[in-house]
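Below is a slice of the complex: some chains, not all, each in place.
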Amino acid sequence: VKLLSPHSFPTELFRRNPTDHKGDSGRGLFIGGSDGTSGAALLACEASLRSGIGLLSAIVGKNAVQPMLTRTPEVMVRGYESDLQNQVNLLAEKSDAIAIGPGLGIEASAKKILETVLTLKKPTLIDADALNLLSKYPELWDAHGHEHCVMTPHPLEAARLLNISVEQVELDRFSACMELTKKFGCTILLKGSGTLISKKQNNVFVSYFGNEAMATGGMGDVLSGVILAFLAKSRNCIESTKLAAFVHAMAAEQASNQGIIGCLPTDVSNNIRLVIKETL
Amino acid sequence: VKLLSPHSFPTELFRRNPTDHKGDSGRGLFIGGSDGTSGAALLACEASLRSGIGLLSAIVGKNAVQPMLTRTPEVMVRGYESDLQNQVNLLAEKSDAIAIGPGLGIEASAKKILETVLTLKKPTLIDADALNLLSKYPELWDAHGHEHCVMTPHPLEAARLLNISVEQVELDRFSACMELTKKFGCTILLKGSGTLISKKQNNVFVSYFGNEAMATGGMGDVLSGVILAFLAKSRNCIESTKLAAFVHAMAAEQASNQGIIGCLPTDVSNNIRLVIKETL
Amino acid sequence: VKLLSPHSFPTELFRRNPTDHKGDSGRGLFIGGSDGTSGAALLACEASLRSGIGLLSAIVGKNAVQPMLTRTPEVMVRGYESDLQNQVNLLAEKSDAIAIGPGLGIEASAKKILETVLTLKKPTLIDADALNLLSKYPELWDAHGHEHCVMTPHPLEAARLLNISVEQVELDRFSACMELTKKFGCTILLKGSGTLISKKQNNVFVSYFGNEAMATGGMGDVLSGVILAFLAKSRNCIESTKLAAFVHAMAAEQASNQGIIGCLPTDVSNNIRLVIKETL
């Protein structure tokens, strides 16, 4: 196990050149935020913008469209359409990376979209409900899984993916992480105190950055957004995930200087830019 | 009567541990904010988030859904559905505490929801229209009332609950508060200059924190939100109420440093985090 | 003509006492903000809150409801209903003062509402489209006009009210103002560089506060909101108007310190509280 260190990031993957145009900063697509969990989409996309994504499209539940425009007019946002798969395909085609899951829901239509996304073989962040879909329908991954994915389960989601109990995950987080990398052959970030990050290789990074301010709903959605931005820029799953874990946790530390209790995911997003400035 | 003092709070009930996850910070459910008084829901939920609630769900009038997503994407918000009771039951089951009342309305459907909530016997904050419902339908409390409730009437609501005039309440606020604790057998916070807080025991606390900046509509909704957060974390009605009264009033004092006239409930919410930081 | 001076305000009319409750701070009702000019309602209500109104209700066009909730959840806002007159009556009855006009429109339904409002004989601010309605239908004022009104025309609106040309107004603003007070027998504020304020008495005040940052659409809506707040608190038309003119102009001066060009009405609103703090 290696400690995640602020000195270990290949920052040249993420920096901009003076003559870059917006396409060079990476194009991302976010899919999620169905009714009842619409806020997840807002949190993730805002974090993605603050992490420097060049162009961001989003397909979200109807209730999330106008709030997203209001908060972040920079996102090209559309509500789910009747021909959702076609809609996803059109936007995904032009994207460097995709994030799917936060607030997606686990209905049959959600399953179909996840399948569509996986078949594109693009760098893809899989979180929250998209992980639950993989637990519920293992055949999805068997048929369409690929190594250019990043999965970011919390212990309960990890337990479901591994068909074990959450206590077993917590008892030996390292083994759980290794099992996930073995089973899915892609980049894994196991959430919790002492975040673990690993790829196919027998190589696990642990991050002790961050604090208990992160024990608040929506913090994971922000992480998804950060990973999406770095993935769209670099297309490098493991390095994007490591850097995002660091930036996310440091931004939470910064944000919680004004108080740990009552620190919100949106406060964290507002600190991402500063942390990146000092890191990249 | 005891003076509420900043040194008297059992803060271990509200602090977080470094390894806590979001569930440990408490799960709350807010119900209210019907059309015409939708803002009450927004004010209460925002205050709850700033008071450190771990996960917050809300069931609100249709007009409040998108504004709440826009202001506080951290809330998992849903509009009232046709099968509202079932909706409430599903979300309440997973909650550590419930707040009901601000902007709820007093229609028959509102009565039915209040009944549903009371039967769950969870730590419950009852304010505004939910108090008016208890005045209008005393049989509700007779059948389903329980001690894990906090009621936060202003003098007029107190008068209605006790079937006396508001002048009688104002004439002897202490007696009115004691009558309420006797009648309902739960925690009572009687609003007004010199806020009174009491539980079953013959034990009344008075708070002189706060100032005339609080003589503005919506300040009570903020208090409801603060109580909900502390209740979800500690499940302790009297201590949550005492701490919330203090935090709310101190946040108002802080906020009114920039001017008493024109100080708004949202300004108070923005100061909650700082006050908690200095208190807990 | 007397110069408006910061030392001339009977501030005891507007101050709060330590034991005041929200009702003591004044209850206001705003009516306006139809589709196409919805923003006027948002600007006016926000300014009213920042001027210390205790409770604010608003009846606005459908498009303005959710934006108002999002910006200022403190307002109890409702969209125009089919039985608009009844809706207005119910809310107006409980109000200390009413503001009508900004973004109201001049359709037949708007005329009917203005008539309803005038018949209530409450302290009433009449601006923008409500002034245009009075120009178009002089019989409205003849039948229902009363002295507890404040009218705030800009030169073009004044010209229409007096059936003269705008050039004639500009040529002798003092005479125009006097003509308006004579014709309507209520408080008049004639906008423009060198704002004139007068009541029935042969007594005109001129204000030279403010600057060219105010040459931006929406500044008048802010003024309407400030007047409404002071009117609801004091019910004194002439003193509310004088104080509001001063506070509004000083807030604009403060706001424009960060740049005159690009200074917006919402910037002015954000400075009202500070100016009041220093004035009252």
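In this document, chain identifiers A, B and C correspond to the written order of the chains, with residue numbering beginning at 1 in each.
Keep in mind that, in the parts below, a residue touches a chain if its C-beta (ideal position, glycine included) is under 8 Å from a C-beta of that chain, and two chains touch if they have at least 3 such contacts.
Note that the structure is predicted; figures quoted are calculated from it, not measured.
Counting all copies of the one sequence in the full complex of this file gives 4, of which 3 are shown in place.
The working rule: only the chains that are shown with their structure count from here on.
Between the two copies, chain A and chain B, the Cα superposition rotates by 90°, quoted to the nearest 5. We define each chain's centre as the mean of its Cα atoms; on that basis chain A and chain B are separated by 35 Å. Remark: chain A and chain C have CA centroids separated by 49 Å (rounded to whole angstrom). For chain B, residues touching at least two other chains, in rising order: 66, 70.
Those residues of chain B that touch chain C in the complex are listed here as 35-40, 42-43, 46, 63-64, 66-67, 70-71, 154-155, 192-193, 211-212, 215-219, 258-266. The touching residues of chain C, counted against chain B in their complex, run 14-22, 24-25, 49-52, 54-56, 65-66, 69-70, 72-78, 272-274, 276-277, 280.
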